[in-house]
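The chains shown are only part of the set, and none of them has been moved.
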Amino acid sequence: MSKWEINLIGKKPKLKNPVLIEGLPGIGNVGKISADFIIDEIKAKKLYDIFSYSFPHSVFVAENNLVELPSISIYYKKLKKNDLLILSGDVQPTDEESCYEFCEKILDIAKEYKCRQILTLGGIGLHSEPKQPKVYCTGNTKNSVKDFKNGFKVNEKLFGVVGPIIGVSGLLLGLAKRRNIEAVSLLAETSAHPIHIGIKGAKEIIEIINKKYSVGINLKELSKEVELIEKDTLKRTEQLGELSKISSIKKLGGKISGDYTDYIG
Amino acid sequence: MSKWEINLIGKKPKLKNPVLIEGLPGIGNVGKISADFIIDEIKAKKLYDIFSYSFPHSVFVAENNLVELPSISIYYKKLKKNDLLILSGDVQPTDEESCYEFCEKILDIAKEYKCRQILTLGGIGLHSEPKQPKVYCTGNTKNSVKDFKNGFKVNEKLFGVVGPIIGVSGLLLGLAKRRNIEAVSLLAETSAHPIHIGIKGAKEIIEIINKKYSVGINLKELSKEVELIEKDTLKRTEQLGELSKISSIKKLGGKISGDYTDYIG
């Protein structure tokens, strides 16, 4: 195993200027929940598996009680109006140089498939999650952001609200600009607490993506799930995983540590 | 000295599809105590010494008051029903990339000796050690876990109980799968406190290994030791080392810092 392994699963599909959507773990895991939910609902097909020595040196315990190396994958789906590539995974590279290297490899793939746009997803961590989380939109060119604002309730005035966008969700935007690929980011308000599942923020983001790219997902079950959470005071990831009907939330159960004193090694 | 040095001690033995048991330091040092106890009791012979620049830049003070570089070793023993390779040591590699590299080297050796199975040992850190620590079992294939459950009181429902398995005990399982080597892990509940010696958890694990592989160890002295600990409230490693009759516990005395303000450099 070398430092980076990108394994193609099956044959390369012919995609028409797809949009690459990134949803890796981050604040409130808003991006990851959004990406995983969409992958499940549209039954996107796995295209690449990515392993790396720069991922955390640990294994997750999956729903089937067996262990899995941390991995990041790219899925694809040909929809009526748009083709999608979705980047989803368990981790982000652990050190800064590896994060740059990883983003460059993702951009190599985006170039290869002639992606017309990159959309990264993330959370803005506040003391507590608001009742109605706002969604901000930023990007690497004025046009790409203007394009997203159009018809959607997103706030583009991000300057001075918070500081830098850390990790893949930010770096992909900056490095994409150097390759003349337009990239935007949707960032939903959520709680900064380490094991918070930002499902309300994710719901706002999923609704925008669903409409923007005509994905065609039925969002009723997602809305019911959010109602359930608002009634309970469930914050613990594993409990939420047990109660949740949504597969992507359940899977999260084993990826995030529960009580900070419970750990294995 | 290059980054990794694996030195063969004596001649290579002929082993029949051995089981490789890993017991490096970790939570409660459950894995290390188990591995060292077994090595002592069956008088396993040292096969390899492993040194590395990726180990902590320090030396331990041994029982003979002399210093030793941190090292990891592999021992072997030909028993009636099974041959064993046991991986034991003072440390784990300090950075993530080195942990991946180290595990790959261990798997190279496992392949070389045609190991039929890898068994990693570790602890689950709780607020305090339970009176009767439970033992969980996970692995990289359904069959290997099913095989261990059979006839033993181990719990396989690990999902959602705790988060990732960090370090060699976890990574060996994940990387072994990529090489089609079956691997399981026995994880005993213990206290998460940094200088806790998880001897009760280790006792549960040793009993399972003793029976599973027909090792033939007399466990009376181990049981007496555990009784002694339950009567006292000894948690401090060095005191335990002074009182313990068990050689592997005594040796631990110099490897783990006592009072956090007592240190040398």
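For reference, chains read A and B in written order, and residue numbers begin at 1 within each chain.
Basically, contacts are C-beta pairs under 8 Å (C-beta built on N, C-alpha and C of every residue); 3 or more make two chains touch, one makes a residue touch a chain.
Just so you know, these numbers come straight off a predicted model, no measurement behind them.
Counting all copies of the one sequence in the full complex of this file gives 4, of which 2 are shown in place.
Basically, only the chains that are shown with their structure count from here on.
Superposition angle, chain A onto chain B, using Cα atoms only: 90 degrees, a multiple of 5 between 0 and 180. Each chain gets one centre point, the mean of its Cα atoms, and the points for chain A and chain B are 37 Å apart.
Partner chain B is touched in their complex by these residues of chain A: 1, 3, 53-70, 94, 238, 241-242, 253-258, 261-265. Contact residues of chain B toward chain A in the complex are 26-27, 96-97, 99-101, 104, 122-127, 138-142, 145, 156-167, 169-171, 173-175, 177-178, 185, 187, 192.
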